[in-house]
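Pasting a structure below so you can have a look.
For this depiction, one protein chain was excluded, whereas all remaining protein chains were kept in their positions.
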């Protein structure tokens, strides 16, 4: 009698759970599993059987982890090798004068770590931002023209690259995961740079900028969107042709430029933010692809925001300017030098290997 | 089989008697429309052939306007 009631009591609880808020499908499954076990287990004492050692390497085991946890493991592995360093003004100010993203050198041991610069960004002066703010206002002329893109690109960037290259999520799940990992690496790296340099947004210089979407609460330089899209563009062009240089008028880089410029059109970034984002993004893209190879190398690049001018006026940013930056024809840009080995990343490499296979077999 | 009903054109009347700039069929129609809506407006009675000379009047008036304006 009491047992029945107890069961009914439980069913009653299940009934409540079923009609209530989230987790109801799980509670139903849990209740069913419990009930099934009770019916078939037939003992309170369990004797373990024989066991075996692990035979699969990390790469295969990584595949078996499932996407969500794999993503977390990869982020952790990739972020291990990232460090930061800042140079202060003299006398020291609340914002850093320059901020460098570092990466671990190959060799060494876990307790004896050596970093080398990957990308150094020098903060533009307040006068540089002041002079560049009117350009942002001028770009407002394009808002009606670009509104649809701007709104979509607030959240969705990968679909634009997928439109250019045949890397759809269903046919190329590993490539897609690579790109999503990249976005989730770039975001925290950029935040560290932004907070250290603490640069004002264009709207702070004039109440006529009136951005067309809600301005994020973090500082301006460098542009997070620009960094992300240049990382994606670099990874995809290196996937296609390992070791290739940046081709500024290729479709992926033109797309990256356009998405970066759209943020200026929207009223949230100066062109110099996009230029800095381009350098940082390209370096992060190269770094990620280098760590995905057995013998990857990457150099060190720099961007000096105080020198991004032409004829004394603040410089605009577009693919023709990107071209000059890449060909060592821009005073602000130090193109990559001093290549050296990166530390291999076994988990990441296994994903990159699958990605390369997907890409190489894309005609099938 | 009966033939379809026949509409009928009214006997032609003059739309205008003398040339004025900007005259057109449309203007005449719109003025008639206003007249039909407003008792205070009137449409003058014209002889049915009153507009016969208008094309030549238009020519003369146009030449005069050109001379006056550009003389």
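Miscellaneous remarks
Chains: A and B, in written order; residue numbering restarts at 1 for each.
The definition used in the following text is that a contact is a pair of C-beta atoms (placed from the backbone, for glycine too) under 8 Å apart; a residue touches a chain by one contact, two chains touch by 3 or more.
One rule holds in what follows: contacts and distances are computed from a predicted model.
Per its UniProt entry, the chain excluded from the display bears the name "Peptidase S8/S53 domain-containing protein", taken from "Peptidase S8/S53 domain-containing protein", "Cytochrome bo(3) ubiquinol oxidase subunit 4", "Lactate utilization protein B" or "FAD-dependent oxidoreductase". The undisplayed chain touches these shown chains across the complete complex, A, B. Of the listed positions A:140, A:247 or A:356, the one in contact with the omitted chain in the full complex is A:140. Although one chain is not shown, part of chain A still touches it, namely residues 140-145, 208, 257-258, 261, 318-320. Residues of chain B in contact with the chain left out of this view: 3-16, 20-31, 34, 36-37, 48-56, 58-59, 62, 65-66, 68-71.
The criterion applied here is as follows: only the chains that are shown with their structure count from here on.
The distance from the centre of chain A to the centre of chain B, with each centre set as the mean of the Cα atoms, comes to 75 Å.
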